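For this view, one protein chain was removed and the others were kept in their places.
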Amino acid sequence: MIDMILSNPGFIIILAGVVCALLPVSQIRKAILLIAPIFAGYMIYTATKDMEAARFAVSVGGQELTLMRMDRLAMIWGYVFCLAGVLNAIYGFHEKCKITDSSALIYMGAAVSGVFAGDFLTLFIFWEMAAISSVMLVWKGGEKSFPAGIRYLAIHVLSGVLLLAGAVMYGRANGGDFTFGYVGLENPGGCLLLIAMGIKCGFPFLHNWIQDAYPKASITGTVILSAFTTKLALYALARAFPGTDLLIYIGAIMTCFPVFFAVIENDLRRVLSYSLNNQLGFMVCGIGLGSELAMNGVAAHLAADVIFKGLLFMSMGAVMFRTGTAKASELGGLFRSMPYTTIFCLIGAGSIAAFPLLSAFVTKSMIITAALYEHEWIVLAMLLFASAGVMEHSGIKVPYFTFFSHDSGKRVKEAPVNMLVAMGLASILCIFFAWPWGGYQFLYSLLPNPEVHYSPYTGNHVVTQMQLLFAAMFAFALLKRIGVYPDEKRAEILDFDWTYRRLGKNIAIWIDAMWTRLSANVGRLRKRFIDSASDKIYHMFSPAGALSSAAPSGLPAVLTGSMLVLTLFVIYLSRL
Amino acid sequence: MAKHENAPANDEDIHPLSRKLLFLGDHKFIDNFIWLPIIGLVITVMAGFIYPFPEGYAAPWDFFASWAILGFIAYSFVVLSAGPLFKLLARDESYYGEGGDDD
Amino acid sequence: MDILSAYPAWLITHGAALLVVLPLLLGAITAILPRERLAWIVTLIVTLICTAAAFGLLLTIFGGETQLYKMGGWDPPHGISYVIDGLNTPVLLLISAMAVLCTIYGLPSVAAEVEPKKRAPFYGAFLIGVAGLLGMVATGDAFNVFVFLEVSSISTYVLVAMGASRDRRALTAAYRYLILGSIGATFFVIGVGFLYMETGTLNMADMARILSDLGGGSRAALIGFGFIIIGLGLKLAMFPLHMWLPGAYAYAPSFVTVFLASTATKAALYLMLRFTFTVFDPSFEYVGTVLTYVIISMAVLGMLLASLQAIFQTDARRTLAFSSIAQVGYMLLGVGIGTAASLSAGYLHLINHAIIKGALFFAVGAFWYRYGITRVEDFRGLSKMMPWTMGAFTIGGLSLIGVPFTAGFVSKYNLASAAASNGWWWAVGVIMATSVLAIIYIGRILLIAYFQDPPEVDGKVVAKKEAPLMMLIPMWGLAILSVVIGLNAYWMDRAADGAAQVLLLGVGG
Partner (left out) sequence: MTPHVILRVVSKFLIPLIALFAFYVQFHGDYGPGGGFQAGVILAASVILYALIFGLDEAKKAIPPSWVRIGMTLGVLVYGGTGVITWLLGAEYLNYSVLAEKSYNGQHYGILLVELGVLLAVASVMLAIFYAFGSREPDLSDEDW
């Protein structure tokens, strides 16, 4: 048992989460929250020394489950998750909530375990575990988050069920081999798997749970949520569908459409959720391209994205922690009271917009370059369009409306120290990952295909990227000056979730109303029929005089008789 | 012209570090901010002649200042699309019956 | 077998008869005992001996030998013989072990739910019911099955009616159960009569031999088969014939509900397996047709509709009762597919479901015992008021849903893979869909219990009051067992595979 727990770094974190659920002392819980991911990271480090020896499998009910499988693809995901865990632990240090602590650990542990899972059944277990534990974080967001949590859970359970169904179909077609490796779309199980992963990864039309649930979670909850679920799904895609052409186009669309929603959305945490979706699009596109460079780009951009997206969510969380809102229309001018948060947010915004010397510059460009090498011109154009869009919603809109813009008059305290430390660390990482003298080289040395050479700091790359960014900034300044840059207005923006939150609900209400009407009519008809047929029979079957209210023994007896007739009829037919 | 039009009534509320940054809220700064990207654009477009894409690694539309133009068009398109999109998609905050206020 | 050598020899050689005779005779004595505590002790001892005997018999089965016990020394086909083989021994152990757990649970529960004067007769009726169930499972004689079916049924009607001191509706429920149960038993005996007409024997093995010589028999055998299927279908609550079940489960004393839910329908299902697969043979075309068209369609309908009905119940016990009907659907699906893997999975689900539902009903009974609540909406804050009981309920609920590492997962997974390997992907889909429905009806209860605060009475939060130890022991015993099976189902699989072997090869007396 003990060697099973020690086999996979994620199990340690899950175990720590279970321990946390029982620990009443907040300080010890926080220490565990911090130490568990560090220890897991150390375990990943030791496991990478001999990747074959780290493999661990058990047999459950005749089915071999590979609980631990280490390779370079899994390694970087594991490291990134542990890093995110450490940052989240520091960020959430001020919060005394047992449920958040333990579910955060279990959730993180499930994500790490899922990354190191060697077969689809094991993956399914942690897939579901991640969903169930993370919904607690959503529910911690207050009254309003409860229905969102239910929707979140329903969608994720659906994803899990599809994953299991797809895995079983795939395994059957594969002769009972459930190995979590390349699947492709050749067999129908693969399609189900793709949909299951697509739901969790926020494919277009399947993405709404992100924007629905994340902004409604608690402050720390949103930060934690943003790091793991979609990234686990991305890992699964990178593992099972690298080089699937369909993903290129899905990814390209995914980069573009959230841009339009982000620009009109008022809730800045929801803007960041759209931005998250958009960044995932880059990575999905990279997986679709599937070349060694593209896969490297995916892994590198994942590492950068977890950090800078976490940083942005953290800064918005800090603002919300102090002001109580994250709505652009209510905020503004906060650089006067939260200068450190402003600086960190700007670093995050610069990173996501891919300024040189900030992390996305060295990572996103790998994916774009890979698209260029593959001569996918339309896709390339879409990615560049999306890059300009990123500059708008994350690079300019989020910091501008929060910290600059017109002064909202809100004078609050600077964020708590622990939040500042977490944001500071994340900012340092954002810079370090793009540091031309040893920084990005370190990041590249962790990528799945270390032999591929790519150097981000070439003249033409820096120049073209700066052209793009300066042009965007110029456009911003120009539009602002001539007064066509839209102000933020409070509103609920419709997205695809309208289909199930409004349309589906209304259809259900309509069906319910129709059903009530129908059953009333049927009831009336039945009553009239029975009345006209014979009062005697009516009274015979129902001594109390109410056939509908307390169904008498007569009805089951009649049913029994009819079942017998049916069975005998079937038997008779079988003899024909 | 008032030096700090947006300055708060109570100066003590301002974070010590921000006192040095108050120029960011200044009208002069905001009005002249546009020169920063303009200068940047000029420099980088010029630099584009010095660092062209290697042969065969350029997009088919690659020409003089193409990335800058693409960036400008894309950005403006996104921002300008916000108006009609907002008209199309925005609803009252209590549309889903959950209310829009943060607790 | 080491354990087996510790057994007295007579417990094994006479085990088959002992299992039935001991509770039957002592049940009669218990009924007139003056003190309820004495009656409880006798019941406990008797059920313990039965469990020991059943366990010993199971060990001999694993040792590879089947047993034929001739009542009165008369050789079969003339005398009544009891057959101990891989198919019925696990069910025997299940029934007797559940009887022990129920008895332990009954010490506080019966004292709370049954009138003082009726408690000793209550235990007597319970023992006779146990004897009836064990008898109908152990016997190899078709008419004897009917006799014990009636013995167990009549005592269960009495037991259900004893819930009247808690809820008067128990009387109508018992009455309905009586009417429908009698219809079921009558159908069964009519079927046996047709079979006797066809074969001239009542011994099951003999019947099977003659029927296969006749190639399935004439019209009398066909009609007999129809009657037997419907009669047993009523007893095991096959979908449209389930109407007696929710009332009986909801209003009987908690003790009886657990026992009924985890044994009575299971014994009837065992009989259906026995008759369709060993007395008749699926290779007879009419048997095969009924399995494929009637049993499977009813199984699937039951799984879906009963799960839906479970979602809309306000009473927790009715929710669980409808869930039982749905779970019977799973077992029948396993029966209907009819391959070795599916039979094994269905049989495993039979045992697992008994364990799971036992734990769940134990917990629900404890909630009533402490706070007098049965409605789902009253469950709020129970996780804080009764953490241990709610813990057992949660494990049971997760197992019912089929979360990995629980018993429910093992059998559902086996069933799904059996269906898939038969190419029945739609059946896999139905299993998935009903699992989602199970998430809804169990999740609804869990959400209320965990995420709502305990109610306040007179401005004070209701005090924490854990269930008594005698209730917690059996409850947690079953909850832990369901996790253990989820972790390592080797013995369960072995027993279930053994049963499937018997069904397909027709081993036995």
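Labels for the chains are A, B and C, by order of writing; each one numbers its residues from 1.
In this section, a residue touches a chain if its C-beta (ideal position, glycine included) is under 8 Å from a C-beta of that chain, and two chains touch if they have at least 3 such contacts.
Since the structure is predicted, the reported quantities are computational estimates derived from the model, not experimental observations.
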Displayed partners of the chain not shown (whole complex): C
Touching residue (missing chain; options C:Leu24, C:Val110 or C:Ala316): C:Leu24
Chain C residues touching the omitted chain (full complex): 10, 14, 17, 21, 24-25, 28-29, 31-32, 69-73, 168
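Just so it is clear, only the chains that are shown with their structure count from here on.
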Euclidean distance of C-alpha centroids - chain A vs chain B, Å: 28
Chain centre separation in whole Å, for chain C relative to chain B (CA means): 70
Complex interface listing, chain C residues touching chain A: 172, 175-176, 179-180, 183-184, 187, 222-223, 225-227, 229-230, 233-234, 240-241, 243-244, 285-286, 288-290, 293-294, 403-404, 410, 413-414, 416-417, 420-421, 425, 428-429, 432, 435-436, 439, 451, 487-489, 493
Touching residues on chain A, where the partner in the complex is chain C: 60-62, 124-125, 128, 139, 157-158, 161, 164-165, 168-169, 172, 550-551, 553, 555-557, 559-560, 563-564, 566-568, 570-575
Chain B - residues contacting chain A, complex: 6, 8, 10, 13-15, 17-18, 21-22, 24-25, 33-34, 36-38, 40-41, 44-45, 47-48, 50-54, 57, 59-61, 65, 67-72, 74-76, 78-83, 85-86, 89-96, 98-100, 102-103
